[in-house]
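For this view, one protein chain was removed and the others were kept in their places.
Chains: A, B and C, in written order; residue numbering restarts at 1 for each.
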Amino acid sequence: MKQIRIGLIGTGYIGRCHAIAYSQVATVFPLKAELVLDYLAEITPELAEQKAKEFGFKRSTGDWRDIVNDPNIDVIDICTPNFLHKEIALAAIANGKHVYSEKPLALTATEAKLMYQAAKKAGVKTLVGFNYIKNPTTQLAREIITNGEIGEVIHFYGTHNEDYLANENTPLDWHCIKEKAGLGALGDLAAHIVQMSQYLLGQEIISVIGDMQTVIQTRPNPNNLQERLAVENEDQATALVRFGNGCMGTIETSRIACGRKMGLSYVITGTKGSIIYTQERMAELKLYLHDENPARQGFKTILTGPLHPDYKNFCVSAGHGIGFNDQKTVEIRDLINGISENSTALYPDFEEGYKVSRILDAIALSCEQKRWVNVEEIE
Amino acid sequence: MKQIRIGLIGTGYIGRCHAIAYSQVATVFPLKAELVLDYLAEITPELAEQKAKEFGFKRSTGDWRDIVNDPNIDVIDICTPNFLHKEIALAAIANGKHVYSEKPLALTATEAKLMYQAAKKAGVKTLVGFNYIKNPTTQLAREIITNGEIGEVIHFYGTHNEDYLANENTPLDWHCIKEKAGLGALGDLAAHIVQMSQYLLGQEIISVIGDMQTVIQTRPNPNNLQERLAVENEDQATALVRFGNGCMGTIETSRIACGRKMGLSYVITGTKGSIIYTQERMAELKLYLHDENPARQGFKTILTGPLHPDYKNFCVSAGHGIGFNDQKTVEIRDLINGISENSTALYPDFEEGYKVSRILDAIALSCEQKRWVNVEEIE
Amino acid sequence: MKQIRIGLIGTGYIGRCHAIAYSQVATVFPLKAELVLDYLAEITPELAEQKAKEFGFKRSTGDWRDIVNDPNIDVIDICTPNFLHKEIALAAIANGKHVYSEKPLALTATEAKLMYQAAKKAGVKTLVGFNYIKNPTTQLAREIITNGEIGEVIHFYGTHNEDYLANENTPLDWHCIKEKAGLGALGDLAAHIVQMSQYLLGQEIISVIGDMQTVIQTRPNPNNLQERLAVENEDQATALVRFGNGCMGTIETSRIACGRKMGLSYVITGTKGSIIYTQERMAELKLYLHDENPARQGFKTILTGPLHPDYKNFCVSAGHGIGFNDQKTVEIRDLINGISENSTALYPDFEEGYKVSRILDAIALSCEQKRWVNVEEIE
Partner (left out) sequence: MKQIRIGLIGTGYIGRCHAIAYSQVATVFPLKAELVLDYLAEITPELAEQKAKEFGFKRSTGDWRDIVNDPNIDVIDICTPNFLHKEIALAAIANGKHVYSEKPLALTATEAKLMYQAAKKAGVKTLVGFNYIKNPTTQLAREIITNGEIGEVIHFYGTHNEDYLANENTPLDWHCIKEKAGLGALGDLAAHIVQMSQYLLGQEIISVIGDMQTVIQTRPNPNNLQERLAVENEDQATALVRFGNGCMGTIETSRIACGRKMGLSYVITGTKGSIIYTQERMAELKLYLHDENPARQGFKTILTGPLHPDYKNFCVSAGHGIGFNDQKTVEIRDLINGISENSTALYPDFEEGYKVSRILDAIALSCEQKRWVNVEEIE
C-alpha cells in the first residue's frame, strides 16, 4: 500500500485539531493509502519536538522550509496564521507537494489566485480546510437540496457569528491586524458560510452588496494593557448576494455577537420546502416539506445517523452524535483517499478557496464603495 | 364616564380580530372611558347587519360614508383592504374623527404623508394596528434594551416571513395587485418588522439597500383557474439598513417562505448581551448577558408572566400564555385610554405609519435603482 | 333564541378568567343560546358589586345562596376555593340548576361522588373546568391518537409541575391546608394531567402506585411571618399507573418544581409513532411517525392553525397563537351550546370529575400504604 507522508506546519488551535483527526482517521475510515505522520514544524525546534511527540509525528524542525524541501514529504499541511499561507503554499507547490491549507486560503483574492494558479500549473492536489461541510448533517442538507426535495432554492440566509472578541477589553491579537489576518470577521468566519452556501446550492455567488463596522475600535496592547491600539479590520459585516441562478441570499458575520458560540447557521428556502440548521446543534437538521398534508405540516427535526453520509463509520446508532474533530477526520479521509487516486479531485480545493476570497474581497469593496459589486470585478 | 363610540369599517380577517378584542377589552383592562360598539359598515347592508349582530354592534350600514358622517361616532376603525385606507381616513379626519387604521397605513409613502399631515392639522388622534409590539414579550424586550441590560445595540436582524402564497397554484388575490395592495411582502409583512425595529431600538432607519424578487410570476385567475395572471409585486425582499445612531440592521420578508407560519422574528445584538425572539413562540424571550460567570453563560428562555408589561391582566400565572387577539386587546386599551385623555399620545400613530411607509418605499426604490437610498429621499 | 343566564360565584384568579372568556365567547363562536351574565356573588356585597361592574354582570350579592335560589338563573358557575365546591354544587343541583365547577371537583372522591350522583339524579348538566383539554393543540393530539396515526398507545408520561410554592418562605395559604384544599399538588395540578390522560387515550386509569413528599414542611404564618406553620399536604407526587387497556403510564406533579411555570406536559408513545407536548409551548405539537422514510424520520413541530379543532374562530392564520383564556372560551362555548340542546352531553362532566378524584385518592392511598391500589377500591 502506498504511503502518504504528512508534513504539518503549525500546531496551534487548528493544528491540534488536525493532529487529533490524523490520529483516529485510519481507525474510523478505510484508507486507500497508508498515512504517515512524518514531519512537524513549529517556530522553535524545542516546541516542534514537544509537539511532534504529543501529536505522534516522527520528526520535527524549527524551520518550516525543512519540511517543504524534504523529498520524502507528500503533503504539506498548513496550520499557521493566515499571513503565512501564501509563502508556504507556493514553496510547497514549487517542490511538487500536494497542499492542504487551512482557511482562509490567503489574505486577499490576489494572493489566493496566485496560489490556485501555481497549484494548477504544477498539477498538485490542493484542499482547503472548510471542515464544516464535512459534517454528515450538512452533507444531508446538500443531498436533500440536490435531490430536489425542497424544490428550487429561492433564498439562502447564512451566518457565521461568534463572540470571541465581544469583550472590548480583550487585548488586540493578530486577528485584528490587517497584514496578519487580512479581513476581520469576513475572513475568519464568513469564509465558512460563503463557501458552505456554494456547496449547499451548487451555485456560485456572483454579485454582492455589503455593510460592515469596526464596533470596538481600540483594544488593549497585549504587551501594555494600559495602552489601547487600533483594531484594523471589521468586527461585523452583512451582505446581500445573488447566486449564478438568480437565487437571493443574505450573509451575516460577527466576532462580537454576544452569546453566539458557534453561530454558523443557515435557513434555506425552496419552492417546495425549507431547511434550517445551526452548527450549535450539529446533529440536527430541520426539514419542512410544503406538499405534506396541510394539517400535519411542520419542521421535522432529523437527528443525523447511519443512514446519512459519513456517519456510520463513527457510530452505528442514530442521534449519538459526532464532534468537531470528527468533521476534520472526514476531511482528512478525503485528503488521503483523494491523493491516493489520480482520478479523484479534492473538494474544496484552492480554486474554491480563491473563489471564496474573491467573494469576500467583493463584499469588502462593496462596503467601501457603497454599491453592488460583481464578483468578477475582483481579479 | 365619557363614552367612546366606535365605527368599524370592514369585518374580514383583521376586522374579526378587532371585534374579538373589543368584546373582551373592558373585562381585561380598566378603561378610562366607556367603550360603545356603535356602528359597523360592510359592502352590503345585509352583510353589515349580520356582522353587527355577530360582533355586538348596535347599528350597521352598507356604506362606510354613513359612519364617517355620523356625528355620534368618535373613532373610525379601518379594517378594509389597504387601497381604501386613504380615502376613508381622510374623510374621517375631515369630520374630526379619531382614526384607528390597520397597517400598512397606505399604498405609498406619499399617501401616508397626506394622511398623517391631515390628522396632525385636524388635531385628531391616530393609531396604526402594529399589534405585535403590544405583546408583553416584545414589550419586555424593549424594556431590557431601554434599561441598557444588553449594552448598546450594534446589530438588528429582523424577519417577517410567512408562506401563505408559497403554493404557485394559489389563485391571484388582491395582495398581488399593485393598485389594491401597493407593495407585496414588504407592505403586508415587512411593515411589522420595520416598525418593530424602531420601537425596540428607539431609533429610526435612515438608509437602506434592498433586493427583491417576484418568484412566482403568474397565478391562476380566481375566476378562471385555467388562465394565469401576472403577479404585480414582490414575493420576497431583503434589505441592509442603518439606524440613526449608526446601528447596522438586516430586514428579510417573504410571503412564500415554506414552513414559516408566523415568522416575525428578531435577533438583537448589543455590546453586553443579546435577545432572540420569534412570534411563533410568542411567550418566550431568549436573553443572553455576556457579563455573567463565563462558565455559566447561555441564552435564558424567559416565559412571559405577571411581572412583565400588560400580562397580569390576562392571567396572574407566568407561562400560561396570551394569544394573538390579546395583543389587539392591549392595542385597543391604548386606543380607548389614549383618546379619553387629552394629554396622552397614541403610539404608533399615523406619523409612525408614514415613517414606515417611507422606509418601505425607500427599500423598493433601492431595489429598482440597485443603490443605497437615504430614507429622506422619499418625500 | 333561548337565554342562558349565568350566576358566577367567586371572582379570584380563575373567576376572572371565566369573566374574560364570557366577555368574548359570543364574538368568537356562534352560540345556540343567548348568554346572559346575570348574577355574581362574592364574600361581601361591596366586592360583588365592584366585580359585577368589572365583569359585566347585571346583578350582584354578598351571599352565594341568593344566586343558587334565584329562579332566573340557569347555570351556577363555581369559582370559589375548593372546599366550597360541594356545598354550592349540591345546593344548586337541589334547585335544578346546571352546574359548571372549577377543578378539582371536590376535596375527596367521596364528596365528588355525592355531587355526581346528585346531578345525575336531578338530571342537570355539569361541566368541570379542565380547560387545557380545550386547547386546539391537545384536541389535535387526541385526533391523531383516535385516528390511529401513532398506532396503539403503549406508554403515557404526563406531568403537571409548577413552582408557585418553590420558595420556602412563601407564606402558608389555603393550598397547604387539608380542610381547605384536600390534596396538595395532586389535587391542584395533577388533576389536570390525570384527566387529560384519559381524554387523550380514551381509556381510564384503573390501578396506581405512587410516592409523595412534603418537602417544605413549614411555611411562615401569613399573619405573623416570624412563626412557621405546618404544611398539611404533599408538595410533589409521582405515580405509576395502568390504563384499562393495559397501557402503562407515569404521572408526575409538583408545586415546587423550580423553573416549571406551566409544566403541564405529555409524551405519548405508540406502536407507530409518538407525540410530545408541553403547555409552555401551547401552540406546538411534536409528532413522530415511525413508518416514514428512515433517512428522513424525526419529530415534526406542528404549529396549531385553522385546520385544527376550534382554532379558526380565533384567527384564520396558522401559528398566530391562542392564549390561556381562549381555552376557557372554548369550554364556555361547549357549556352554552351543550345546555341549549337536550341531546348533547357536556364533557368533562361531574362523573369524569369524580373519576379523577377517585384516581387521585387512590394515588394518595397507595403512597400511604406503599402498595398498588385498584382505583375501584376507592368508593
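Methods note: a residue touches a chain if its C-beta (ideal position, glycine included) is under 8 Å from a C-beta of that chain, and two chains touch if they have at least 3 such contacts.
Keep in mind that what you see is a predicted model, and the values were worked out from it rather than measured.
Trainee: For the chain that does not appear here, which of the shown chains does it touch in the whole complex?
Mentor: A, B, C
Trainee: From the listed residues C:7, C:104 or C:270, report the one that touches the chain absent from this view.
Mentor: Touches the omitted chain: C:270.
Trainee: Considering the whole complex, which of C:203, C:254, C:279 or C:340 touches the chain not shown?
Mentor: C:254
Trainee: Per the definition of touch given earlier, which of A:32, A:180 or A:320 contacts the omitted chain?
Mentor: Spelled out, the listed residue whose C-beta touches the missing chain is A:320.
Trainee: Spell out the interface residues on subunit B facing the chain that's missing from view.
Mentor: Residues in contact with the chain left out: 287, 294-303, 307-308.
Trainee: For subunit C, which residues reach the chain that was dropped from this view?
Mentor: On the side of subunit C, residues 150, 154-155, 157, 163, 166-168, 209-211, 213, 215, 236, 238-240, 242, 246, 248, 250, 252, 254, 256-260, 269-274, 288-290, 297-299, 370-372 touch the unshown chain.
Trainee: Take the complete complex as the reference. Which residues in subunit A touch the chain that isn't displayed?
Mentor: Touching the missing chain: residues 13, 17, 19-20, 22-24, 26-28, 30, 54-56, 162, 164, 261-262, 279-284, 303, 305, 314-326.
Throughout what follows, only the chains that are shown with their structure count from here on.
Trainee: Can you tell me, using the touch rule above, whether these chains form a line, ring, star, complete graph or other shape?
Mentor: Basically all the chains touch each other, so complete.
Trainee: With chain centres defined as mean CA positions, report which chain is farthest from subunit C.
Mentor: Relative to subunit C, the chain with the farthest C-alpha centre is A.
Trainee: Of the chains shown, whose Cα mean is nearest the mean of all protein Cα atoms?
Mentor: Smallest offset from the overall C-alpha mean is found for B.
Trainee: Need the CA-centroid distance for the pair subunit A / subunit C, whole Å please.
Mentor: Those two chain centres are 54 Å apart.
Trainee: Need the CA-centroid distance for the pair subunit A / subunit B, whole Å please.
Mentor: 41
Trainee: Would you mind pulling out the distance in Å between where the CA atoms of subunit B average out and where those of subunit C do?
Mentor: 35
Trainee: By the touch rule stated above, which residues of subunit C touch at least two different other chains?
Mentor: Touching at least two other chains: 303.
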